[in-house]
Every structure is written in C-alpha cells, then in structure tokens.
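Excluded from the complex is one protein chain; the other protein chains are retained at their positions.
Residue numbering begins at 1 within each chain, and the chains themselves are lettered A and B in the order written.
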Amino acid sequence: MLRHCGRLLLLMTACATAPVAAQAGPRRLVIAIGQSVTNIVPTLNRTTAVAQISDLVFLRLGRYGGTSFGDHAALPELAKSWTRRDSLTLAFDLDPRARWHDGTPVTSRDVVFSFARARDPKVVASLAAVLVDVVAVEAESESRVVVRFARAYGEQLYDATFYVQILPAHLVAPIPSDSLVSSAFARTPVGSGPYRWDKLEPADYLQLRSVPGFFLGTPAIEQLVWRFTTSPESRLNLLLSGEADVQEDIIPPVTNLARLAERPALRLAHFPSMAVNYLLFNERSPGDTSRPHPIFSDADVRRALAIGLDRATISKAIFGKYASPASSPAAPAAWFGGLAPTPAPFDPKQAARLLAARGWKDSDGDGVLDKGGVPLAFSLIVPRSGVARMQMALIVQEQWRKLGVHAEVVPLDLGQYLARRPPGNFDIAAESYSSDPSPWSLLDRWGCGAEANYGRYCNPTADSLLRAAHLARRDPAPPIRAWLRTVAQDFPAVFLFSPEKVFAMPAGYGNVTFSVESAWQRVWTWTLDGAGR
Amino acid sequence: MTAPAVALVQAVWKRPGGRVGTIALVLLALLALGGPLLLPSPTAQGDLLHEALLPPGVGHLLGTDQLSRDVLSRIVSGLRLSLVIGLASALLAVVLGAAVGLVAGTRAGLVDAVLMRTVDALLAIPRLFVLLLVLAVWDRVPLPALVLLLALTGWYGTSRLVRAETVRLRGEDFVRAAEALGAGRMRIALRHLLPNVAAPILVAGTLGVGDVILLEAGLTYLGLGIRPPTPSLGGMVLDSRSVFVTAPWTSIFPGLVIVLTVLSVNLVGDALREALDPRST
Partner (left out) sequence: MNWLARRALQAAGTALIALTLLFFLVRSLPGDPLAILSEDRPLTSEQVRDLQRRYQLDQPLGSQFVAFVGGALQGDFGTSIQYGRPVRQLVLERLPRTLLLGAAVLLINFTLGLWLGVQQALHRGRPIDRVLTTLSLAGYATPSFWLGLMLVLLFAVRLHWLPAAGSLDPGLESAGVASVFGDRLRHLVLPALTLAAVSIASSMRYQRAAMLDALRQPYVIAARARGLTDRRVVWGHAWRSALPSVLTLFGLWLPILVVGAVFVEQVFAWQGLGSLTAGAAAARDYPLLMGTAVLATAAVVTGSFLSDVLHALLDPRARAE
C-alpha cells in the first residue's frame, strides 16, 4: 500500500490515515442512509428516516406488539403495565424508572401533554384524524394515566400506543406550537429512549449516544451514526471502503449482493417490510375529477393491464429473491397479510382478449390499440429518485408495448411527483407505500373520498367491510379477508410485489433484531458477545 | 462552395488538429446515421433474467445494460441525438447572437446601451443555473424546446463579439462609402457587415456545438434533459450509476463517446480559429 503512495505526490497524505469506521470497533455503528435528517422531534417531520431515528429517542406508552387488535397489541415501554377498566377505558401505569435525558422523571403530565398535542388538528391534521376515537387522556396520579375512547372497538390499545410518542412537557409546553420547529429543543431534543441526541453535522451525519442508565437496560452499542448520502452507489462505496458499517436497502441492483463478498466482515440482513409496490390507476379524468378516466374507469381494462404484466419476472429482475408477490395493498409482513388472496396469474392472451372485448383494437396498424380514434396511451409518473421504481416503470413500459399499449414514462422530482397525486393529475403513478400495521389505516388510501385515495377508487361495499373489521370486538379476520379479496378483484392498481428490507451489516453482533414497523427500534438490545473485531 | 470557404476548409485540413477532428467527426456522423440500420432497437429489452448486464462480446459488441438492452445501439442513438441537439442549438444561438450584435453595433445610443447592459446582466447569471431552473419545472421537455432553451441561453457571448466587430467595421472606409451612397441600415448590416463578422461567428458557433453537447449530457445526467427510454449519452451514464462497478461497460463507453465527439468538434473549432486569426498560435 505505502509503496503505491509514493508514486503520486498528491496522494501522499491520502495514504497516511486509514478508514476509521472499520477500526473503531463494534461499539459504534455507522449507518449510510439516503435522506438527510435535520430534526427528529415527533410531530414536526414525517419521513421514514426521521421516524426510525426518532423512535430511539422518544418512546411511546407501549411499542407495537405484532397485531393491532385486542389488549396484546402493545408491549410495555414507558408504561410498565395497563389495565382495562371497562370497554371504553384503559389505565396505564408508567414505569417509575423512566427518566428524561435531563434526569427528570417521566410523569403522567408528559403523557397528557403529548396526547393533547397529537390530537390537535392544527399540529398534524392526519395524526389527529387517526386519533378521533380517543376522547380523553387524564392523569390520575403522578404515574397513572387513563385513556377513554368514544366507542368499544378492538384497536383501542393500538391507538393509544402506536401513534403517540411522549414529549417532555416541562421542556416543550413553554414553547409556542408554531415555533417548536425553530426552537432550541428541536436543535437538541431531549427524549426518554435508549439513545440521546449527541451531534448533528447538517447534511453530513447525525450522531446519537447511548444512555448508560436506560431504565430497560444499557445499550451495548455506544454510538449510532447516520451518514447522509443521497446516491445509492456512493452509499455502497462507503460501505465497501469501510467508512460505513451498515447500508440500508442495498438492492436494487441485485448485482450489489455479489460485491458484498468483497468484504467478508459484512453480512446480509433481510427482513420483510410493510411496503407494497403498485401501479396506481387514476379512475378519474386527470385535471377534472368529476369525470371518469377515459381508459381506467373500465375495470376490465385495468384487469387486462394487470394480468398482461409478468409480475414475477419484474420482481425477480429488480429484487431477485428478496420480494414476494402481492395481490392487494396488504404487505405479507402485516399481521393480516396472510389473509390476502393469491395474485392473478400472468396471462397475456387473456389480457389481449379482454382488451379486444372492450373494443380496443389496432385499427390504424401503428402498433398501439385504439378505440373510437383514441389510442390506448397514457403516462406513467415515477419519482426519479427511486431506483427500483424507475427500473420497474421501464420494464412495465416494454411489456405493455408488446400488448399494444403505449405508456409514457414520466420521471418526476419527488416533490413534483407528490404534488401530482392529491389533485389527481396523473394517469398511472408508480407507488411504493408502507402502511401502518392496522387494516383500518388502509381506508385512508383506498376508502371512498379518503384524503390519500389519489386514484379515487370507490367501492362502498369494500369500505363497509373495513369498517366492520375496525369495530370487530372478537375476530376481525373474516371482514378483512373479504375486503382484501374485493380489492384484489377490483384492480384499483396493479399490485406488483412487496420488497424485503435488505441491509448489509457487520458480522459479530448478537441478538440482532430488526422491527418491521421501525427497523432500528431494537438496536439497543443488540449484544457484542459475538463481536470478532 | 465559394472560394474563401474552400480556402478555409483547406486551412483547417492543413492543421493536424483540424484534420484529426474532421476525420473523427465524419466517422462519428456516419456511425450515427448508419448505425441504427444495422443494430437492434435501442429500447428493446431482451430476457431480463438472463441477458441483463452481459459483458461485451459476440452478439452485443459493447455488452448490455441492466434492462438487457444493447449498449452499442443506445450509444449510436444517443450520439445522433447529441449531434442534432448540438448543431441545432449552436446554429440558433449564433443566429440570435449575430442579430443582436448587429443591431446593437449599427444602432448606437440607447438601443445599443440597453441591449448590451442586458447582455452583461445575462452573462452574470450562470447558464447552468437558468437551465436548472426552467428544466426542473417541466416534466416533459420536447426536443425542440430543449434545443430552443439551450440556444436562448447560449447567444450572449456571440452578440458581444459581433457587436465589437461591427463597431470596429463601422469606422472602415468601405462602410462609410456604402453609407455615403445612401445604402439603408439593413442593407449595410447584411451586405457589408455580416460577411465581415462571419469569422468570429463561425468559431463561436463551432465551439458552441461542443458546449451544448456537454450541457445536454450534464442536464440529462441530473435527470432534467432527455427522458428515458430515449437513449442519450448523459442518460446512459446516469442509468449506469447503480451498476457501474460490476458492469463498467455501461458507463465507460457512453462517456468516451461524449469525450470523443466534443474533442473532435473543438479541434475543428480550434483549427478554424487559428486559420482565421494566425496570431493566436
């Protein structure tokens, strides 16, 4: 190595210091991510990266327990236990050992304050909307909080725990709500989790440090560093050169997996995600939502476009074996994912027949089907930052071309892509959506008139099934199963697949667990006993 | 071809740089024009699971990309697009620049002052910046619009050159003579001034072609120019970013073709400049 260095004067200093992440040992974990983070205070910012980091600093009453129904929907976190008073009331007992990072104990006042903030529609309207059934949160003593609900339903405990991270009232309450984002608290937040805010180098990295006396156990990894690097290949290069220990989402492309072999100290971690990739049909005319879409208002055409795609090949070409087929918006990893029907098989002949039956024929011989002088042509909007979705769009375009369907791929900047959806200003959108682990949350995307139902799919029967599931007090599975089947038959979108989360990470940690709903949530329980470095 | 033009071509040919550049440009143009007749479609995808990222070899001379498309076909089509955009925008820019320069140079006073102040201001705003602004907003950039945009941001320098030359020539005897004979302002500008400022225009135009090709490649690389699946050289480098380590052929060749094309154009431009202004050597 040194021998090479002498050859180029400029590179001399370059060789003097070796990459450091690799030497610093397993007590420090450097994670390369694609988004940059400036602020992790709950209710201020909502990107996936922020949520994952925020979950390590700000705890909830309880963390997700693997289902959204019943009184086992949560595991103890800030609350060490809870008791049901009646069908409308839950009482939570706070863990007396819980402390804010400034040493103050966590009390019921903090919980009451945080719920009041979360339920204020002026803070985050969509958060207030999901908490509509939580009607009162009261402190009964320093350590006991009582939550009352508007009605009896199965997801009460889930609603009281999943959505609200607890903020320190003594620090946040004095700050006016609008200026929280620019406050000193936002710059150096104080939480109650296993890691505390250490340092932010804007646009470069964010560093968290472990809380030694954390009341659930001291974390073994002392420092967590998130390195912000927008381009995926730069992230991989950081990993391979040893400047980062972990890379999230190392595929696509699948060829990256072969490169991991270059670094024997790395291993692959993969776990299912809540994300489903789908091509969302706009069932209303772009620019005028009062009129039906000239092409996609026809369910048979939507069906033909779906079964005319070789979804298994698309998934394999992009994600290799790290994706599973999807027939509905429910990811297989969701607790209700197993209730979804199997996807309709690839059948180009049937697709062509369906299109012909609906009057789409190539009457002018230009290779594109038409009907009444209108060609079967439309645009497909894609956020260009998504490597997987861009590839997906180009493959889909080519497969549809063979059916006589012309899709124009329109890559958009993320902001523009997002702006196109609410007004329905698109034909097809290449979506990738991670739902919350509650079937009820799907109504926001697929229910008639729901705010985030950008394709304006509407089937009142389906909506009532989901409502029935939400209110079910015993077994919600039958209505959920019926809802999934209805959506799979209506084809409001071409549901393609659910990609797994594939991480590259150092070998040598024990008790490695990733959480489906927030990847790094359990990193504080990892052990170093197997660490070989 | 008129005699001065023939002399110019000969002068360019006489210089080694000019000769190499000309030969390379002719070869590249032939490839761009003839290639598509012999090669597979640049957008056709093969077997995605077995023909993606094939290394260069028989069947695919420069290999395939991650969507199993033929890299050579895409390069040839991209090259054609680059040449078309480069030539068209540079031509437009030069026409625009010459027009503004002639107007400013022949009409002294307020018109000249306003035009040149504006040109000064336009020159102060980095070209790339203006292009980023406009292109980021359009999700669909029709080719003519892209050409027009590159031309509209590329004429300032030419107009200054032409104005300076025009002002100098206005003092010359032959222009004064024409004025004395009662020739109109338009006539003087087109018949007497334009042919005499042709040299700097020609050089600026040629060098402009290279600049435009580089700019287009860069904009497309940033995701703002030519849209997929239309092959463009900058776009190919962009697409290859996620695989360029395992499949370097997907990014090496398109980049090399950009370098070769722009270098050839600039060699010819340089030779032209030297031929027209021997003092600069």
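Going forward, contacts are C-beta pairs under 8 Å (C-beta built on N, C-alpha and C of every residue); 3 or more make two chains touch, one makes a residue touch a chain.
This structure is a prediction, so every number in the text was calculated from the model and none was measured.
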| item | value |
| --- | --- |
| Chains shown that the absent chain touches, full complex | A, B |
| Chain not shown: contacting residue from A:240, A:369 or A:410 | A:240 |
| Chain not shown: contacting residue from A:416, A:489 or A:527 | A:416 |
| Among B:14, B:117, B:176 or B:191, residue touching the chain not depicted | B:117 |
| Residues of subunit A in contact with the chain not shown | 4-5, 10-11, 13-17, 19-21, 24, 28, 30, 38, 46-47, 121-122, 125-126, 181-182, 199, 201-205, 207, 225, 227, 229-231, 234-235, 237-238, 240-241, 243, 413-416, 418-419, 421-422, 451-452 |
| Where the missing chain touches subunit B, by residue | 16-17, 117-118, 120-126, 128-130, 132-134, 136-137, 210, 214, 217-218, 221-222, 234, 237, 241, 244-245, 248, 251-252, 254-255, 258-263, 266-267, 270, 280-281 |
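The definition used in the following text is that only the chains that are shown with their structure count from here on.
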| item | value |
| --- | --- |
| Separation of mean Cα positions, subunit B and subunit A [Å, integer] | 45 |
| Of all residues in subunit B, those that touch subunit A in their complex | 43-45, 48-49, 52-53, 66-67, 136, 139-140, 223, 227-229, 241-247 |
| Residues of subunit A touching subunit B in the complex | 231-233, 236-237, 252-253, 255-256, 258-259, 313-314, 316-317, 381, 384, 387, 390-391, 394-395, 397-398, 409-413, 416 |
